[in-house]
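One chain of protein is taken out of this complex; the other chains stay put.
Labels for the chains are A, B and C, by order of writing; each one numbers its residues from 1.
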Amino acid sequence: MSILFDNVTARYPNAPQDALRNVSFALPSSSFALLVGHNGAGKSTLVRLMNGMIRPKAGVIAVNGLSTDGIPTSRLAAEVAVTFQNPADQLFAPTVRDEVAFGPRNLRLPGIDDHVSDALALCGLTSVADRHPYDLSLAERKLLTIASAVAMQTPVLAFDEPNAGLSQPERRRLHTIFSTLKARGRMLLVISHDLGQFLSLTDRIIALDGGSLVYDGTPSGVSDAEKILRRTGVRFPFSERVVQLLEK
Amino acid sequence: MIATKLAFVLFCWTAAFALPTAVQVVFMHAAFVLGRFLPLFRPSSAQARRLYVRFLLYAGLLSAVVVILNALFVRNGEVLLDLGIVQFSREGVEFGLRVSVRLVLMSTAVLVFFLSTPLRDLAAFLDSSGAPAVLTSVLLLSLEFLERLPQRIEQIFTAQEARGAPVRAGFAGRFRSLFSILGPLIVSSIVESVERSHALALRGFPAPPEHRIRIRLPLTIPAWSLIAGVVAMVGWKLWESFR
Amino acid sequence: MPTFRERLRLEMSGPAIPLMAFGVAINLTVGQVTSALKIPVYLDSIGTVLVAVLCGPWAAALTGSLANILASSFGSPAMMFFIPVVIAIGLWTAFIARHGWFRSLPLVVVGGALQGIIAALLSAPISAYVFGGTMLSGTDFLVIFFRSLGNDVFWSALYQGLTSDPIDKVVTYIIVFLTVRRLPQRILTRFPGSRSLLNPQ
Partner (left out) sequence: MIACRSLHVAYGTGQPDVLCGLSFTVPSGSICALLGPTGAGKSTLLHALSGTLGMFHHAAQCSGSVTVNEETFMPVPRRVLFPAVGMLMQEPHLQFSGMAETVEGELKWTLDNLGIIGDAAQKQISVALDRFGCSTLRARTLRSLSGGELHRIAFASVLVARPSVLLLDEPVASLDQNARAQVARLLDSLRGDATILFTDSDPDLAMRLADRIIVLDSGTLRLDGSRKTFLDTVDAFGDILTVTTWPRVRERFAASGLSSLTARRLRRSLGQT
């Protein structure tokens, strides 16, 4: 199993209640899971638990069979690459290529140049490889943060709202990136409300509400669980909604 | 009101250099008393009061250390106390006392001013008394960014550590990751400054001079008397040095 | 030749005002980074240096002074006394940046070291005669060490400054240099101080 959560509870220091309460699920490799829930439902807590940024109050988390207990984040980064929403929080290298090479250099991966070129090609950034990251548009900078995670060759990749602020051409590229990664056997966990964009890729939907797991199933089960999912703010693709309405 | 407090700080700073130590001790206690009881000077928030108490401890400790250090290391002059291996000289003690009293008087005056004057009121005072728009806008924007940057730094740490930055490794690793943390902070500040200059210009900032109609605030009597005191002290000091 | 007022107005226009405010905020919060990374440097003039390189001398002097004033309002009034030092940092950095020293790493390192010496020369009398040689901070041990060798308070404070300030300033200069040198033209040209950065190495 690429990711295993076994009855995990987590609480931030001096927080009134648990951010996550006995959550259990397992996600296999070469799969794509969509993590949904309103702000504060515990989505980012779950992601931070995966790479050891936060330590659980109770329960066990295993990434690629390796328990995260006691392992520093910089070591877990070889198993789980996490990409956050705001590119400005991580871009600092003088060129796009150096930026993508930052992760692999920290992990001391062999054959860094190949990984970097492969990641740049996958994300369509080869033509701008030697430009400064801030020469790129915001959408391209988001793809750059994805490329720098891909280059780390980690079995598990987590993305926080990867398609926020992207327009149609970039969304299509994001779709090819994710389907290629999935085909390569990676496990992808994506936080997003946009079911429509990722529907064809999604194997599992995990819905959180108030820190507890309210739905863990395949997308086809979505229509009967609509009331639960609607509470978590999932934005159904327009055409799905109309079709469901017509079929009722 | 704020003008009076500014005049008070100026008065104390001049006294710290112009007047003999004994007189300075009197003003020092005056500054403490004002800070405690006069509503104008009372700390403006619980947090400010805590800072005031913490400062008093710091000032006391610092004065003691200064006096002892100088007493120890100033060799010449009459020896007040001889503990065999360590001697305390009179001149050292006097120098220590003079320095620490001046330090505490000047610091207390500054602290009493700031702890009783919220910075946004200070900015409003500067603005209404015709200070250049650059000064007040940079001060106000600094307060805004001071609130936002600590959280930004947290996010940058999280993002870079998630990419394997050795922030908790040995000294070499931590030193190397210093740039991977400060880099995004500085670059994003530069880029945001450019974006903000657009946003501010689109809402008419900086306003043309004719739009900055300002009324001059009349200085109150206490402010005038303090300034008169400053002039008197400077005059006395100059007269004394020429004699 | 533009008058002093015009040069001042140009130096503090457009993106300079937000950058100065960022400079002040970075000066006061960079300690959070160096303490989290447990690295014994203050880097508390990094904002001043950044503004000096991108905007100009007086913008940098204002950034440094305002940072010290805000620091004293947050409970360490001692910072008020070091305003002359931060003004010197701003003026010196802008001076060498204007002469293209921020275009190559060796010049930046030398500039940083010289800045450290200037800062030490200026802060020595202040810490000696205003603070009696001690600041109740890490650097006190150096002062006590030098005094035990028989130096008086001024020379001890100076020696302490000469050992710790240059390192702090060189690291500060290098970080600003690495961040600024390859910025895209469309961003750099928006800042008054960028002319000296733009001509090729």
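Just so it is clear, a residue touches a chain if its C-beta (ideal position, glycine included) is under 8 Å from a C-beta of that chain, and two chains touch if they have at least 3 such contacts.
Computed from a prediction, not measured in an experiment: that's the story for all the values here.
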| item | value |
| --- | --- |
| Touched by the hidden chain, restricted to displayed chains | A, B, C |
| Among A:167, A:200 or A:218, the residue in touch with the chain that has been omitted | A:167 |
| Hidden-chain contact residue, picked from the options B:6, B:40 or B:140 | B:140 |
| Interface with the undisplayed chain - residues on chain C | 14, 21, 185-186, 189-190 |
| Where the unshown chain meets chain A, residue by residue | 137-140, 164-171, 193, 196, 233, 235, 237-239, 241-243, 245-247 |
| Touching residues on chain B - with respect to the absent chain | 120, 137, 140-141, 144-145, 148, 192, 195-207, 210-213 |
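Simple rule for what comes next: only the chains that are shown with their structure count from here on.
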| item | value |
| --- | --- |
| Gap in Å, rounded to a whole number, between the CA centres of chain B and chain A | 46 |
| Distance from chain C to chain B - Cα centre to Cα centre, in angstrom | 17 |
| For chain B, residues that touch 2 or more chains besides their own | 167, 179, 183, 187, 191 |
| Residues of chain C engaged with two or more neighbouring chains | 178-179, 183, 187 |
| Residues of chain B that touch chain A when the two form their complex | 152, 155-156, 158-169, 179-180, 183-184, 187-188, 191 |
| Contact set on chain A toward chain C in their complex | 92, 94-95, 131-132, 134-135 |
| Residues on chain B engaged by chain C in the complex (per definition of touch) | 51, 54-55, 58, 61-62, 65-66, 69-70, 73, 95-96, 99-100, 102-103, 106-108, 110-111, 114-115, 119, 134-135, 137-142, 144-146, 148-150, 153, 157, 167, 171, 174-175, 177-179, 181-183, 185-187, 189-194, 196-197, 200-201, 206 |
